[in-house]
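Omission of a single protein chain aside, the complex is shown with its protein chains in their original locations.
Each chain carries a letter (A and B) given by its place in the written order, and its residues are counted from 1.
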Amino acid sequence: MTLLAIAAAILISMMLALVRAMLGPSVFDRILAVNSFGTKTVLLIALLATLAGRADYLDIALLYALLNFIGTVALLRYSESLHRRAGQAPTREAI
Amino acid sequence: MKHTVSLSLFLALLWWVLSGYPKPLLLGLGAVTVIFTVWLAHRLDVIDHESHPIHFSWPLLRFWTRLLVEIARSSIQVLGQILRGQSAIQPKFLHVKTQQHSALGRVILGNAITLTPGTVTVLTNGGEFVVHALSKESAKSVEDGELDALIPQDVEGERV
Partner (left out) sequence: MSGLESTGSTTADLIAGALMALGALLVLLGSIGINRFPHFYSRLHAAGVIDTLASGVFLLGVGVFFGVGLVSVKLLLIFVFLLFTSPTACHALARAAFISGLRDDSRRADANTSEAIITKADNA
């Protein structure tokens, strides 16, 4: 019962992060939401490990934490290089 | 040389913790991986005291413990503000001067400020930080330099 509530709480949080990713309004709000979604995925996999009673799942959680970080930094570098190519900092409306 | 040996030992330990199987094949693959990684690190010339700190100091341990307490305290503060909503927060940008003179000291401080919920280091320029604070209380704790004073003064690093 408790585990069902925990799983529900994390899944609802992931949904809330997706809502923020869709609403934006700036590209940085979306990147923040995706990063936060990734952290919740790590916790969900840790929860799955306890549900299945298998510690091996934690390796996947660790890997996911790594990929999430690299993904976020890659996205940010991409958005920074876009701004640099545009020559000047865009206004808020442009984002 | 000291750092190379310590890095190899650390990587071998990491392999053992993540794998946990004492089979010859897996241990052999681990040895190959460790040697390859250390070789890569050598080629990149990143093995020094800054990327791989092996000195241990009690003040640094005390700093980390205090930081964890600080994180818990300000997390609870931010949670209260989330529950009370928009009326509870006064977000603003601040300019803070740090008393850290080494590059490493400044990195530790910037990271510590970002790690505590309620404050984020936005920009750094020399000894000056631009910090975004969520509320008056979190702004005050940064302006008072609580974390700045906690950082042990004996951190190694290039003086700037």
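Here are some notes:
FYI, contacts are C-beta pairs under 8 Å (C-beta built on N, C-alpha and C of every residue); 3 or more make two chains touch, one makes a residue touch a chain.
Treat the numbers as computed from the prediction; the structure is a model and nothing was measured.
Only one residue in the set B:A12, B:L27 or B:I71 touches the chain that does not appear here, and it is B:I71.
With the whole complex as reference, residues 2-3, 5-6, 9-10, 12-14, 16-17, 19-20, 23, 26, 28-29, 31-33, 35-36, 39-40, 42-43, 46-47, 49-55, 58-59, 61-62, 65-66, 69, 72-73, 76, 79-80, 83, 89-92, 95 of chain A touch the missing chain.
Within the complete assembly, residues 17-18, 20, 71-72, 75-76, 78-79, 81-83, 85-86, 89, 91-93, 95, 110-111, 114-123, 125, 128, 130, 132, 134 of chain B touch the chain that is not shown.
In this text, only the chains that are shown with their structure count from here on.
Averaged Cα coordinates give chain A a centre that lies 21 Å from the centre of chain B.
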